[in-house]
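Everything below concerns the one structure shown next.
Complex shown without one protein chain; remaining protein chains in place.
Chain naming follows the written order as A, B and C, and within any one chain the residues start at number 1.
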Amino acid sequence: MLVIMETGVPPVQVQAVLDRLKEANLEGHLSAGAERIVIGAVGRVVDPEIRTAIGTMTGVESVIPISRPYKLAGREFKPRDTIIEVGGVRIGDGSFVVMAGPCSIESEEHMVTTARAVAAAGGHVLRGGAFKPRSSPYAFRGLGEEGLKHLAAARAESGLPVITEVMAVEDVELVARYADILQIGARNMQNFNLLDEVGCVPKPVMLKRALSGTIEEWLLAAEYIMARGNHEVILCERGIRTFETATRNTLDLAAIALVKDLSHLPIICDPSHGTGRWKLVQPMARAAVAVGADGLMVEVHPRPDHALSDGAQSLTFENFAAMVRSLSPVSEALNRRLAPQPPASRRDPSVV
Amino acid sequence: MLVIMETGVPPVQVQAVLDRLKEANLEGHLSAGAERIVIGAVGRVVDPEIRTAIGTMTGVESVIPISRPYKLAGREFKPRDTIIEVGGVRIGDGSFVVMAGPCSIESEEHMVTTARAVAAAGGHVLRGGAFKPRSSPYAFRGLGEEGLKHLAAARAESGLPVITEVMAVEDVELVARYADILQIGARNMQNFNLLDEVGCVPKPVMLKRALSGTIEEWLLAAEYIMARGNHEVILCERGIRTFETATRNTLDLAAIALVKDLSHLPIICDPSHGTGRWKLVQPMARAAVAVGADGLMVEVHPRPDHALSDGAQSLTFENFAAMVRSLSPVSEALNRRLAPQPPASRRDPSVV
Amino acid sequence: MLVIMETGVPPVQVQAVLDRLKEANLEGHLSAGAERIVIGAVGRVVDPEIRTAIGTMTGVESVIPISRPYKLAGREFKPRDTIIEVGGVRIGDGSFVVMAGPCSIESEEHMVTTARAVAAAGGHVLRGGAFKPRSSPYAFRGLGEEGLKHLAAARAESGLPVITEVMAVEDVELVARYADILQIGARNMQNFNLLDEVGCVPKPVMLKRALSGTIEEWLLAAEYIMARGNHEVILCERGIRTFETATRNTLDLAAIALVKDLSHLPIICDPSHGTGRWKLVQPMARAAVAVGADGLMVEVHPRPDHALSDGAQSLTFENFAAMVRSLSPVSEALNRRLAPQPPASRRDPSVV
Partner (left out) sequence: MLVIMETGVPPVQVQAVLDRLKEANLEGHLSAGAERIVIGAVGRVVDPEIRTAIGTMTGVESVIPISRPYKLAGREFKPRDTIIEVGGVRIGDGSFVVMAGPCSIESEEHMVTTARAVAAAGGHVLRGGAFKPRSSPYAFRGLGEEGLKHLAAARAESGLPVITEVMAVEDVELVARYADILQIGARNMQNFNLLDEVGCVPKPVMLKRALSGTIEEWLLAAEYIMARGNHEVILCERGIRTFETATRNTLDLAAIALVKDLSHLPIICDPSHGTGRWKLVQPMARAAVAVGADGLMVEVHPRPDHALSDGAQSLTFENFAAMVRSLSPVSEALNRRLAPQPPASRRDPSVV
């Protein structure tokens, strides 16, 4: 931590900062520049608020942190990539994984049909929402546990592991019973109680970036989950909110490349929410491969013009199959490949 | 809802839209402009997804909503201002209310001392956080129920009603037992389960705007609470996230004036979080009065350089008292006044 | 300048940074923290690119500037407020100045009529655009010199000094012949050639903040003008571009309070462009007084529904007069007052 003093401060104010640092068990090193005095604070920070506290003192212009605030999520803590295995699929091992399915689960038939189409086109993980965050209280908010059952049926039929969103602490146990991967949505990236809770569940968690979440806040949110013991966190870039309204969000692909550098966690890309327009999903999916993402999450629906949510950004089965086909050559051009699909033995049609 | 078709679409695509509208029990009115066909959809919308669904159809350029998506929160539904009475204080009746206290509750003595200072300076409501949302899992996250007890002690001592944040569905009952007003923080503005839950509690709720929340989304979040039966919602503008980093957030005072026009709900301003710098709190507090806010929420701490959170934006008791004094003449210049403080009879020193 | 090294860098990389600093005539002071080495660079920076250069070196994590990049515009350089006198009006002396007029000059009659109304209502400076920046090449772009003549006629009639925008280096001489204050529009805040040029003109310059201009960039733009010798710069906050679309821009009033702290230059507020809605102009104008602005710039039009530009944010004469009346009590509540209007002797009706 560096403390920058205002120009021309009297010695008494400098001393006060040195005293306050000492009170917090930190050693202050004075360094007088041409215009300003800078105090470097050395020692193990026990009180995480000391930075703000110093910042309020008379004569202090600013306080600059030196260390990164996350530990477990950072490459400094763990240099090698984290690989997560789920239902026969490996995420983060260099191969490219495709997660797909409808925004909302609408019925068993709807889910099973979609699962077959996703599997047939080469997808690896099936998505589908049973609990839906909706801006309006009057919109369709999902089928709840009934939806989870349809999801399980679709898994049995297709052999694909399933991912679904959990929105509330009180639903974590229920959702974890059905899901292979728990999804934390963008609006809940800083729902800290929920992060604590999924940190105690023995299942991988996919953590979406918040609409206005900085990369640092996002990695700190992952840190919440990891600090509770669950180190299987998959990050998902899904677009940030900016002034541009021609797309639903601004998909920040550079964040993917940067996160690969800062963190060992796998990171995937959601071009459906990231753009809000199905026509842009395929080009952005290819770009996600090219930038180094570990995978993709896209919305697929048998009839987007009848979807109960997010139809505008959903691919038809045909468009989804075409998109997956277009990813293979790009992957290979970068010495990568699409991940192998889960083994056929995982399918259990008897369950349906 | 208006459906704008692309230029030069064949009649069959127009017909498909008309058919889809009919399926949703809406009547389509065709209107051919110089370049484009526009279809007006008339009828009571039962399916809230119909707009998105139409948007995905071939030949459709865009779909434009006409009605506002919120009802109960809007002035069209209730033209007269909502006035909320809590602990002898009236919020939204034209007078100006000051809520103040520390970011985090640190001890009973800390809370009681602050309460006395807030009351003495002319404040109306006491704030203090027992459950704290923190970006880092390693930061101080509040004292929990112990903190709530200190808050209750401070209320008994000062006679001021208290407001405190609730972050999780499972804590609502506990917090509601101690608090006079429940606060929903910015990060939880779209925690829909939590909104549902506080919508069932017979206590006023203060709903902060999210860092990237549009005014429409904010009013829809209020609608969530109101739709469950709790119509006592106070809005709180606390700054939005923009590209500017010289202040912690960008306090959007125009939003206050606009919300007063769109909604009947009271709205207050939080210049502490809105700016992140205590020196800016007083000028922005005065501006909040001038723009028509119903009140203020500010952070006050006996020793900001020892605060367990948000010290940089906290006022000392002296600065707080000076700020409150500066608000009276501005209020009077606008034919308003500071609200009367709660009656002395509310104080119950015996409890402490 | 502080150079933060990555964790665990070898000594050779630290030495390379010290050598590179020496090459730039700076002395490097090493300070080893618990996790990272920090190098403080001391000396007079001659090469402004040295910071970026160091930032590219192997082992360097980041480089943090300590000094503010602007000099002439800062309070450290000149602690006392700059006061600008123009046409009998003093700007920045603690009183509040109102600049008003139409967005575009449409005709002599239009301009003279508006000038009379502005003067009668208590305004101090007349605005009107002869050169208009417009997003579309097909929109009305102003009357050019003819418009400037109408502006001069309106000045003669009303006695009010006039302000008008200059958009191009080649127009500076022409515009300076007619205008009392030159306006640099938001889109030209970083048109550096234009800043250089108005820096050589012996007339005050009003510099609007860019749509995405940080406060630091804005003060650096002022520095461009001042570095050429023209120290009479008035800053104007006119709203920044954010994700919120309910208002045209987000008016950043905290920036006004902060700039008063960082700089000695006068700063005024433009709530017309800042909100884009005439109904919000009056409340935000009052807030501008309350936050400490030195004045206001607003759009006024005899018939906003027939304006050639920006009608939606223009006040009628009646609304303008009501707004000015509402500012007096707020000013007085803060021990300020509206500035005296320019003396009647400045009027020269014979010219018209």
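One rule holds in what follows: a residue touches a chain if its C-beta (ideal position, glycine included) is under 8 Å from a C-beta of that chain, and two chains touch if they have at least 3 such contacts.
Fair warning: this is a prediction, and the values are worked out from it, not measured in the lab.
**Student:** Would you mind spotting which of A:Pro69, A:Gly274, A:Pro304 or A:Pro342 touches the chain that isn't drawn?
**Tutor:** Among A:Pro69, A:Gly274, A:Pro304 or A:Pro342, only A:Gly274 touches the chain that is not shown.
**Student:** Decide which residue listed in C:Ala307, C:Met323 or C:Ala339 touches the omitted chain of the complex.
**Tutor:** Candidates C:Ala307, C:Met323 or C:Ala339; residue touching the omitted chain: C:Ala307.
**Student:** Among B:Arg141, B:Arg187 or B:Arg241, which one is in touch with the chain left out?
**Tutor:** B:Arg241
**Student:** With the missing chain put back, one of C:Glu109, C:Glu170 or C:Asp261 would touch it. Which one?
**Tutor:** Residue touching the chain left out of view: C:Glu170.
**Student:** List every residue of chain B that touches the chain not included in the displayed model.
**Tutor:** Touching the chain left out of view, chain B contributes residues 2, 4, 7, 29, 31-36, 38, 40, 42-44, 64, 66-67, 76, 241-243, 245.
**Student:** Mind pulling the chain A residues that touch the left-out chain?
**Tutor:** Output for chain A: 212, 214-216, 240, 242-247, 250-255, 257-258, 261, 271, 274-275, 277, 279-280, 283-284, 286-292, 326, 329-330, 332-334.
**Student:** Going by the touch rule given at the top, which residues of chain C touch the chain that is not shown?
**Tutor:** Touching the chain left out of view, chain C contributes residues 20, 48-49, 52-57, 69-70, 133-141, 167-170, 187-188, 190-195, 210-212, 217, 220, 223-224, 227, 241, 278, 304-312, 314.
Keep in mind that, in the parts below, only the chains that are shown with their structure count from here on.
**Student:** Do chain B and chain C face each other with the same patch, meaning over half of the contact numbers show up on both, or with different patches?
**Tutor:** Both copies, chain B as well as chain C, present the same residues to each other, with over half of the numbers appearing on both sides.
**Student:** Distance-wise, how many Å sit between the C-alpha centres of chain A and chain C, to the nearest whole number?
**Tutor:** 40
**Student:** Could you grab the centroid distance between chain A and chain B? Build each centroid from C-alpha atoms only and quote it in angstrom.
**Tutor:** Taking the mean C-alpha position of each chain, the two centres sit 27 Å apart.
**Student:** I'd like to verify one number: the distance from the centre of chain B to the centre of chain C, where each centre is the average of its C-alpha atoms, in whole angstrom.
**Tutor:** That pair's centroid distance is 32 Å.
**Student:** Which chain C residues reach two or more other chains?
**Tutor:** 242-243, 245 - these are the residues of chain C that touch more than one other chain.
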